[in-house]
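Complex shown without one protein chain; remaining protein chains in place.
As written, the chains take the letters A and B, and residue 1 is the first residue of each chain.
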Amino acid sequence: MNMEFILGHMNYWLFIILMMIGFYIVVARGNYIKKIVGLNVFQASVFMFYISIGKVEGGTAPIFPIDMNIDPQVIYSNPLPHVLILTAIVVGVATTSLGLALIVRIREEYGTIEEDDILEIDSAAQVSENRKEGASMGGRA
Amino acid sequence: MLHVAGVSGLTIIDQLPMLTIVVPMLAAPLCVLFGNRHIAWLLAFLASVFSFLFATHMLLQVMDGDVLSYHMGGWEPPLGIEYRIDAANAFMLFLISGISTIVLPYARRSVAHEIKKVSHTLFYCCYLLCFTGLLGVVATGDAFNIFVFLEISSLSTYVLIAMGAERDRRALTSAYDYLILGTIGATFFVIGIGFLYMATGTLNLADLSVRMANMEGNRTIQAAFAFIIVGMGLKAAIYPLHLWLPGAYTYAPSVVTTFLAATATKAAIYVLMRFMFSVYQPDFVFELHTLTWIIMPLAILAIFAASLIAIFQTDLKRLLAYSSVAQIGYMMLGIGLASKSSLSATIVHLFNHGITKAVLFMVVGAYVMRAGSSFANNLNGLGKQLPWTSAAFVIGGLSLIGVPGTAGFISKWMLIQSVLEADLWWLAIMLVISSLLAVIYIWKTVEVLYLKEPDVSTLAMKEVPLSMLLPIWILAIACIYFGLNTEWTLSMADVAAEGLLNGGGK
Partner (left out) sequence: MRHHLILRVITKLLVGPILLFALYVQFHGEYSPGGGFQAGVIFAVAFILFGIVFGLETVKKVFPPWLVHKFAALGVLIFAGTGVVSVMLGSNYLNYNALNPDNPQLGQVGGIIAIELGVGITVAAVMVAIYYAFASRTPMINDEDW
């Protein structure tokens, strides 16, 4: 594990650090919006990872000249990961907006977007339901 | 034999792998354009009938072990996206489109009861998108395409679950939890695919398996395996990753629960099998260790823990949701044993459990329509008020337990046989014991339905309309039919398992 190994894999280190930060936010934060922010960081790390593996050393932007006069000497970067990530970004935007829309509705219904409060409200509701509605099945769960 | 659809002069038969998915995909925006809830339902139904017919035709084509290959946009694989239909995915396409075709006539009344009229058009649009996504996940032979279709189906699933909020606001938090976990799962899956692409430079599943054949020691490949298993495991609700499932199934509208329980987790399990046995060589040491020391113990844990939790539920929907987690355990056990017989047991169980759970959840939906909720207290004595519906529940319940003569028996029998083949007699005994747990929770429900005195409000309840009863009974009869006539399912599963183990007919 020498210096060259560490520096040579810089994009992977950054990817891992960013991914773990995002994942930690999703798991550890109780606020629903912060969870979505964490999810975005988590996804962004994956985007970065894909784009960095598409880079070819010395490669240029993968656009052919308009007259299709392709010089075999020119090295192009791999465009495929970029295309894949364009799709993944769109999916990420859709997920984020759907998540936020759900938060708006949750806030309207519950009056809070803190996970702890909502869990408390929900489990209280479930306990009372089990008492009230579940007598014929033993009334416990 | 590999059938490749050419580049020009294609007949409609050549287009089937694509049409199965594109027809519902086209119907979804049409629903919104017409903006009428009756037309939306009709479009959804027609699209799913067409998909079902196409899927059936493809199933007949590939039954002898042939493989259909369709090149999207005329681009040759491995560069282009390929739809690759072998026995395994044709069987899954058949199951998904079949369930959808049967659920939709039922959906009409149930949705009208549970969701307000304004949202019906968008409901059917989302339903079609979810349906498209599931079909696409199964049909495609491109790793990244799986992710895209997975997200199409997942995003629409979150919306469908959240639509249950009109009955219970907890649908919103359930949908949110599923969104977080589902996105983490999908992102893990993408990371895994990224590693695979890094190591091999291809995304085509068949090509991946060729290039990975002698890369067993490659750590990138091993890391990718871990990411893919965890990512898809979240979607498939493998035991410790199942936390989103009970809430989502309980609070989603009944139609959605039925459709998801019968198809969504099954599609994820299919992808798991595809990656474990087609893409990765099943004799890779790290994979064998994973299967034996992680998948198998978790599967056994799932069977017992989830069944035990199910026993203590008072809400019928939640009870069945936990039982689904347990049944996924049986499927994972078949995968964990990693033999040809256990794989075909898993595939048969995918199918049989799909129709069994569909019957049970549809019956619960009927109860919700008549009794207003699926809590045990409201169901007292409903067996006499809704005789046909309740009789179907009993059939479904028997199939879930695995009583001889029902579909559920066949798959459990095959699983136990493959367990004995592997000389794990203690496991066979445990499987039999686990079925007894199912007896307990099914009996508890039957007791409530038939032996309790009906309440005053119950006495006025009538049988559900025929449009709901008919789908319930078609599947209930299917439960018995596939329990008596096993030739078709078993031979199908055999071919499918062989196809999976041969890397999709290279």
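Methods note: a contact is a pair of C-beta atoms (placed from the backbone, for glycine too) under 8 Å apart; a residue touches a chain by one contact, two chains touch by 3 or more.
This structure is a prediction, so every number in the text was calculated from the model and none was measured.
*Asks:* What are the shown chains in contact with the chain that isn't displayed?
*Replies:* Counted over the whole complex, the chain not pictured touches A, B.
*Asks:* For the chain left out of this view, which of B:W41, B:F54, B:Y70 or B:W473 touches it?
*Replies:* If we include the chain that is not displayed, B:Y70 is the one touching it.
*Asks:* Among A:I17, A:I33, A:V74 or A:A101, which residue is in contact with the omitted chain in the full complex?
*Replies:* Hidden-chain contact among the options goes to A:A101.
*Asks:* Out of B:L26, B:I39 or B:L308, which residue would touch the omitted chain in the full complex?
*Replies:* B:L26
*Asks:* Out of B:L10, B:A213, B:V285 or B:I429, which residue would touch the omitted chain in the full complex?
*Replies:* Once the missing chain is taken into account, the touching residue is B:L10.
*Asks:* Since one chain has been left out of the picture, which residues of subunit B touch it in the full complex?
*Replies:* These residues of subunit B touch the chain that is not shown: 5, 7-10, 15, 18, 22, 25-26, 28-33, 35, 70-74.
*Asks:* What subunit A residues would touch the chain not displayed?
*Replies:* 63, 66, 86, 90, 97, 100-101, 104, 108
Everything below uses one rule, namely that only the chains that are shown with their structure count from here on.
*Asks:* Suppose each chain is reduced to the average of its Cα coordinates; what separation in Å results between subunit A and subunit B?
*Replies:* 25
*Asks:* Which positions of subunit A touch subunit B when the two form their complex?
*Replies:* Interface residues on the subunit A side: 19, 23, 26, 32, 35, 39, 42-43, 46, 49-50, 53, 80-81, 84, 87-88, 91, 94-95, 98-99, 102-103, 105-106, 109-110, 118, 122, 125, 129-130, 132-141.
*Asks:* If you look only at subunit B, which of its residues touch subunit A in the complex?
*Replies:* Answer in residue numbers: 144, 147-148, 151, 155, 158-159, 162, 165, 169-170, 172-173, 175-176, 179-180, 183-184, 186-187, 190-191, 194, 197-198, 203, 312-315, 318, 373, 375-380, 444, 448, 452.
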